[in-house]
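Only a portion of the chains appears, each positioned as in the full assembly.
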Amino acid sequence: MARPLVAIVMGSASDMPVMAEAGKMLEQFEIAHEEKIISAHRNPQTLHEYVSQLKDRHIEVVIAGAGKAAHLPGVIAGQCTQPVIGVPMKTSDLGGMDSLLSIVQMPRGVPVATVAIGGAVNAAILAAQILALKHPAIEKKFIEYKEEMARA
Amino acid sequence: MARPLVAIVMGSASDMPVMAEAGKMLEQFEIAHEEKIISAHRNPQTLHEYVSQLKDRHIEVVIAGAGKAAHLPGVIAGQCTQPVIGVPMKTSDLGGMDSLLSIVQMPRGVPVATVAIGGAVNAAILAAQILALKHPAIEKKFIEYKEEMARA
């Protein structure tokens, strides 16, 4: 199996059904990836160690999904140099507005590339677009996807 | 000057005018405190080191103010055992709703004791109430404050 280019991180096992869609979409683009469940709040040390190794492990893009006071994407973005894509989880009370604002309203200096509430598939597509700039094989796959979508 | 019992932390120097009110209120209760500006996103390592020493330095309560995707209180709460009081900053676009949700909607396991948007004074009062359980001198001061408020 190929060395992963994308890390999919989520704050809770309950986020897996949504975040797994990102993994499936990356597979469609033949982009190797890994999936991790690490809470920014409950496992800050584990998260810190994981993020600090991303560069040496040649991970190029991080997709992070989290809900409610969703700090995971921002905390990762604060600790690494790679682009971080944030996926706000839908919440049962506020519909995901809390997750969205907690992810997208990042202060100056540390952006998170935020997609729609529950938008794990789009997070994978965005990762593919970013990687396509550097990896011709991914660019080819992405252009095919875009053309197929237009035909559908 | 007395050893500080309360740490007031804020994410940005622009939060100081609001957060300084917490310091003034603590002085009224004669509670020693310190004030620090450390961004959870721009200075994660500095923050981690600061928080990891709070216990040894006998800080008993943390007051953390932050705005927008306000992760500071939650990130501190994830790394220490002391109660963390969160102050959501008013924001110029969403009025502070983003700060509030980013602070109060913490996931299971890591609470932040959230006060009103811009509620730095109340954060200090809450800190005093918490410390009053253990420190009779603070309890005395707090009861006086409460009685004076009722008379006013």
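Here the chain labels run A and B in written order, and each chain numbers its own residues starting at 1.
Just so it is clear, a contact is a pair of C-beta atoms (placed from the backbone, for glycine too) under 8 Å apart; a residue touches a chain by one contact, two chains touch by 3 or more.
Just so it is clear, the structure is predicted and the values come from calculations on it, not from any experiment.
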### Complete complex - number of sequence copies, 2 represented
8
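Keep this in mind: only the chains that are shown with their structure count from here on.
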### Query
Any idea how many Å lie between the Cα centroids of chain A and chain B?
31
### Message
Can you tell me which positions in chain A touch chain B when the two form their complex?
### Response
11-12, 39-42, 44, 48, 67-69, 71, 74-75, 77-79, 91, 94, 97-98, 101-107, 109-110, 112
